[in-house]
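Yeah, one chain of the complex is gone here, protein chain that is, but the others are all in their spots.
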Amino acid sequence: MLIKRLLLNDRGGAIVLALIALMMIIVPISNLVLPTSSPLHLSTFTVTLLGKFLCYALLALSVDLIWGYCGILSLGQGAFFSLGGYAMGMYLMRQIGARGQYGNPELPDFMVFLNWDHLPWYWLGFDSFGFALLMVVLVPGLLAFVFGWLTFRSRVTGVYFSIITQALTYALMLAFFRNEMGFGGNNGLTDFKDIIGHPISADSTRIALFLCSGAALMIAYIVCRYIVTSRFGRIVISIRDAESRTRFCGYKVESYKLWIFVFSSVLAGIAGALYVPQVGIINPGEFSPLNSIELVVWVATGGRGTLFGAIVGAFTVNYGKTLFTSYSPETWLFALGALFVIVTLVLPKGLVGLFGRVKKSESAHEAIDNENLATPEIGAAKIAEEK
Amino acid sequence: MMTIFISRFLKHFIVASLLICTGVTNSFAQTEEVSATPTDFSGLVLQLATGSLSERAETVKKLAALKDNRSTVIITALEQGNLYFDSITNKVGIKDESGNFSDAITLSAVSSDISNFKKIPVNNSLRNQLRSLLSQLNLSSEDEAIRLSAVKRLLADGLDEDSAVIIEKQSASEKNKTIKSAMTIALALYQLKNTDEKIRIKAVDQLRGSLEPEARSALTETSTTDESEAVRNTAISALKSIENTVTYYRFSESIFFGLSLGSVLLLSAIGLAITFGVMGVINMAHGELMMIGAYTTWVIQQIFPNQIAYSLLIAIPTAFLVAGAVGVVIERGVIRFLYGRPLETLLATFGLSLILQQAARSIFTPLNRAVSLPEWMSGSMVINPVLSITYNRLYILIFGILVFVLLQLILKKTSLGLKVRAVSQNRTMARAVGVRASWVDALTFGLGSGIAGIAGVALSQLTNVGPNLGQAYLIDSFMVVVFGGVGNLWGTLVGAMGLGIINKFLEPYAGAVLAKVLVLVLLILFIQKKPKGMFPQKGRAAAD
Partner (left out) sequence: MNILAQAKHALPVKDPDFSNALNGFGKDVDNFGAPLDTSKRTILYVEGITVSFDGFRALNNLNLYVDEGELRCIIGPNGAGKTTMMDVITGKTKPDAGTVYFGQQINLLELSEHQIARGGIGRKFQKPTIFEALTVYENLELATASNKAVWWTLTKSLNGEQKFRIDEVLVQIGLKELRYKNAGALSHGQKQWLEIGMLLMQSPRVLLVDEPVAGMTGEETEKTAELLLSLAGKHSVIVVEHDMKFVRSIARKVTVLHQGSVLTEGTMDQVQNDPKVIEVYLGE
């Protein structure tokens, strides 16, 4: 069977998937079936928190796919996540209908507040769930396609690419902060009432969203696994390790980078779409460059180039963040900052590397970055060798 | 020749010269017939206080017509509501800022009981009259600044028959060109209302090229409402020529704002360019090094609260040393383990930036701190009514270029510079000829960081100092480096100034936020043509 073949050499992945599956069985039972008095009962708050973590894990997976396997460090992955989230948020906003504060059956509250008299064209269609889902995939994918096409084509690589993606998400953040953009400005989209007819805050809806997130993560994992074990995956690794050699083998490197980037951004968009109904809000803050770079550190902490490491990292760091911010919020930034430094200095293979279970063929991190930047040093070394 | 004056100074001048005014006002005697009973100064002052509101206007005119320099003081006091009358002692008093009274006639301080002093009331129409009277008085002052401000005031309020005559007379003897041209404009504005078409046309012609907002609005009105078509047409063409001049100055203003933003970008990007260009290191904590520089300025100002100007001069080297030292620590402690792994360096330095930011928040609280400007940096240089340049921006522009030149000198002329360039061009070779590459790395990083600190000092003069100060400039600085390329510092200069100017030119059309977005889009399109920036590293060293 395909799935069995994909997980054959991926013990870590199999374990992580099994744990997620287990969680997807236990959590609904403990939340819906067990009485509140039971010590094993999980509050809806915790369910939502776990659902959030699942979305983060999916997002981290998308980063690992391009960073761990293709050596593309995108510092703008949060932008695709947010765009997916906004697409879902727009659907949820339209679902509110006349129940908003101003009671306008068509316009969301913030538009009434801004004295708009009709929906902007880009809001049309979002009353349909199917259309919204399409946009969840299409908008991030299209942005990634255009952006990637422009950058990869001009051979923008390494840190240059990282910087420009960071600027991308920064620019989007600024744009979405504007009221005139028609996305709720500063406050974003919130006060959602229901999703495909189910009240959004009901326990059963929360559980359903949680299960969807889990399922999405598992499917995405299998698909990613399929990609990295295919010939395509090996080419992508080759690009990571020796871009120019791959080119001389006759591969159009730009196309490979472009498509894996697009796929990864779609994953991020889906993660965002699942995230928004669970947390109940999406605002421009999600575009903040800090978010995007933070999720890179989840992957680095878990162990990049392994896929399941990204999931481990997302859960660990976010659990840590939840703990820290509830005890002493000030220290969280210190801890996060320290994590960045420690992971890069001492733990280049992340937590899963610590357990030494990483397959050899997937762990050649040393070469990952070297090829990607024409640092003076490397260029100089080449000349020196030539002489 | 342009006359430059600073409004704050002007205020002092007016007050001071009002008190010691020795100007003799010949001209007024002829324009006013002296008929009513009290004609002496003290009598008129008393009448001013006791007479009715309607009489008061007449009395003031008479008072002004007297060749007495105390009149100015009294009229000013009346206009500002500082003239008081004690009906019991029949004394007229002037209240000063601190609430003390002086006798209006002798100008000596009133030591007796002041509780009976009542304000002499004025209404709006009287106040207007007073104002124009005062202007007339001031017009003949010997002090040029007073004359100029008087003309300007008349210009804004509009002339009446009396003042028009005075101005005409004064302008004949006026030697200062600025004042004279202002007088001409004021007169022309007055003549626009003349019934004679020829005079109106002449007036319009005189307004041609004037940048005063009054001239423009009067011409706009004339161009639509004047009954004569000839006048209207002349007004339209005059307006056009004014618009052209205004466009020109607005253009200059945009350029200046662009250069000013560019100089800030230059200061913040130049250190980044050094570490990136020479060492291939992306330092995400660069913004926080700027923040450190800005906080250094603030701290030094707290230590010497009375020496703002000097504390700034002390702050520059101190910020350089503090930020530079932090930079060296970062390089030795983290970055040197990560050479050849630029993406990891990026992540690690980002972590450091979080730590530094949070540290600033813990030490200095998250509140923004205001750094005071030294006097020579506050205010602005008024070139004409459309264009004025703030001194702090001007000095920072000069400062940015100085730092740039200095850095070029360091890189080109010193032994450290030679070594830095050697390492940047060929690390292995430099090491082979005995350059201690690791030592050069630390110093280079320190140098880049120190310059970030200096940039922080400059920033503190433009904006409040807070923990997020540097963050806001980091992405822009990176854009400068991407735009300019890492080949040499000229790229950074051109990149910074270019981005600054583009930004400021887009802003009026798109707004600040969209301008930023547009600049990013332009940048992405730009790298299609020049993937390595405008000044790429050339030669085989650059080939990947």
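Before moving on, here are some points about what is shown:
Order as written gives the chain letters A and B; numbering starts at 1 within each chain.
Here, a residue touches a chain if its C-beta (ideal position, glycine included) is under 8 Å from a C-beta of that chain, and two chains touch if they have at least 3 such contacts.
Everything numeric in this text was worked out from a predicted model, so none of it was measured.
The residue touching the chain not shown here, chosen from A:Ile227, A:Ile311 or A:Val341, is A:Ile227. Checked against the full complex, the one of A:Met93, A:Ala220 or A:Val253 touching the unshown chain is A:Val253. Although one chain is not displayed, chain A still touches it through residues 149, 153, 227, 230-232, 234-235, 237-238, 240-242, 244-256, 258-259, 360-362, 364, 367, 385-387.
By our rule, only the chains that are shown with their structure count from here on.
Remark: chain A and chain B have CA centroids separated by 46 Å (rounded to whole angstrom).
Residues 73, 147, 150-151, 153-160, 162-164, 166-168, 170-172, 174-175, 177-178, 243-244, 289, 293, 296-297, 300, 330, 333-334, 336-341, 343-345, 348, 368-384, 386 of chain A are the ones touching chain B in the complex.
Interface of chain B with chain A (complex): residues 277-280, 282, 334, 337-348, 350-355, 357-359, 361-362, 424-429, 475, 478-479, 481-482, 511, 513-514, 516-517, 520-521, 523-525, 527-529, 531, 537, 540-544.
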